[in-house]
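Dropping the structure in here first, questions after.
Of the protein chains in this complex, one is absent; all others appear in place.
Up next, chain A:
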Amino acid sequence: MWPEPEYTDVTDLRGPLIVVRGVSGVGWDEYARVRLDSGEERGGLVLEVDRDLAVVQVFEGTDAMTRRSVRVAFTGSPLKIPVGDGWLGRVCDGRGRPRDGGPPVLGAADAPVGGAPLNPTRRSPPAEPVLTGISAIDALTTLVRGQKIAIFSAPGLPHLELAAQIGAQAGAGGEPFCVVFAAMGLTHADAATVRDTLEERSAAGELTLLLNLAGDPVIERVLTPRLALTIAENLAFTGGRHVLVVLADMTSYCEALREVSVARGEIPARRAYPGYLYSDLASLYERCGRIRDRAGSITVLPVLTMPAGDMTHPVPDLTGYITEGQIVLAPDVDVRPPIDVLASLSRLMRAAVTPAHMDLAAQILAALARARQARELAELIGASALSETDRRFIDFELSFRHRVLAQRPGESRALEETMDRAWQALSTLPRPELTMIDSAELDARLPKEDERGGTR
C-alpha cells in the first residue's frame, strides 16, 4: 500500500504547513500523502523544496499532528483525479470524495488538477449564448459559451439563489449541457438551498456538486475549484458538452489562499492577500473556453461576496480584471433578483446576440443611466421641478424594474418573452429619445405615436 518511502523527520508544524527534513528527489508541486498514528490519511501539496527540506501544505490542516506522529510519502507526480462521465449526478466533498453515499467516482483516465494552459491560438472566440431564463441577464448581460463572468454580491444578498437558479435553468439551445457546481465555505443552509434548486438537474444526470462547507477543512478549498474545472474539462472537451462551472464563494477560496501565504511568511500585497492572487485566480478562470474544431465549451461563473460591498477589495477587483464581465447585485435594488444592471457588463455579449438585441440593450442601459441622473436631481430639487422628459425616464426605470428585472425564483423566461417585456418598458419613453435603435426596428416594435399620447 505504501510504495513510496515514508519520511518521519518533521521539523515544523505551522498553520496548514508541515516541514519535512531528509527528503530526496522530491519535486515541486508533488502530491503528498500524510499519515497520522491514528491511521488517518491526509493529502498535501509540496509548496517548496530546499535541499533536503520539503514544505507541504496539508489540505485537511495540521490538527492533532505532532512532530513524531506524522509520516509523509511523496507520490512523484502532481495531484491527479479520475475523470469521466462518472461524475455526473454525483454529490462529493471538496476533494471529490462521495457525500451522497455512493461508491468513489472512477474514471477511464486520470488528469492533473492543475491543468495545462490552453494555447491561445487554439481557442475559438466565444460566439453563442447560454440562455439562463433570467431576463436581466439574457437581455442585458448575456452569458456567452466559453466565457467567464462573475457574480459580485454583498453579504445578505441572494447571490447563491441566483447562481443556483442559473445552474438549474441554463441551457445551450438543445445541445448537451451540464453543470459543475463547486461550493467553497458555504453554510449548511446555503448548501441545502443549492441542492434543492439543482435537484432536477442532478436527477437528469447533468450535475456534479462538490461541497466544501464552512465547517470543512479550510485548505481543502484551494483544491475544490481545480477539481471542478478538471472534471469540467473532460466533460466538455472529451464528452462534447457545454459545461457551466459555478464557483461559489470565491472570497472563501481567496481567504484560504491567504491563510497559506501568511503561514509561509510571504510578503503580503493588498489586504495581506498574496502577491500572486491575480495569477492564481487566472489559473482558474482562464480554464474556460472553446477549442477550435472540438465540440463542447466551458463557461465559468465565479460568485463572490464583496466584503462590506467594496468593489475595490482585491478579490472582486482582481476577478473583474480577469473575467469577461460581471453581474453585480446591489442592496439598493428593491426587486428580486437585485441586479444593478448599470454596473453589470458582459464583454463578449455582442458576439452572441443579434445586432438588434445589442442596440436594444444599449438603449435600455443609456436610458437607465439617464433615469438615474434624473432621480438624483429629483432628490435635490424635488420631482416636481423635473422636466417632462426627465419624468418619463424615471417612469421608464420603474417600468423596467417591474416588467423586466423582477422575476420569481424558479421562473424561467424564454428569450422572446424577455424581449417583449423589454420593449414594453421602452415604450414608456418618447420615441425621439430612442436614438440608439434603428428606426425600422422602432416602427416594427413600438405602438403608433398617437396611441402613446404623443411626445413633446
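Everything below uses one rule, namely that a residue touches a chain if its C-beta (ideal position, glycine included) is under 8 Å from a C-beta of that chain, and two chains touch if they have at least 3 such contacts; residues count from 1.
The rule is simple: contacts and distances are computed from a predicted model.
Q: Per UniProt, what's the omitted chain called: "Iron chelate uptake ABC transporter family permease subunit", "V-type ATP synthase alpha chain", "Integral membrane protein" or "Thiazole biosynthesis adenylyltransferase ThiF"?
A: Not shown, but named in UniProt as "V-type ATP synthase alpha chain".
Q: Going by the contact rule already stated, which one of A:20, A:34, A:47 or A:70 would touch the omitted chain in the full complex?
A: Reading the full complex, the residue touching the unseen chain is A:47.
Q: Just one of A:155, A:275, A:331 or A:410 touches the chain that is missing; which is it?
A: A:275
Q: One chain is left out of this view; which of A:189, A:385, A:398 or A:444 touches it in the full complex?
A: A:385
Q: Using the document's contact rule, name the residues of chain A that touch the chain not shown here.
A: Here the touching residues of chain A are 24-30, 47-52, 77-78, 114-126, 146-147, 266-270, 275-276, 278-279, 282-283, 286-289, 291, 311-314, 317-318, 320-322, 324-326, 342-343, 345, 347-348, 350, 358, 362, 365-366, 369, 373, 376-377, 380-381, 385-387, 432, 435, 456.
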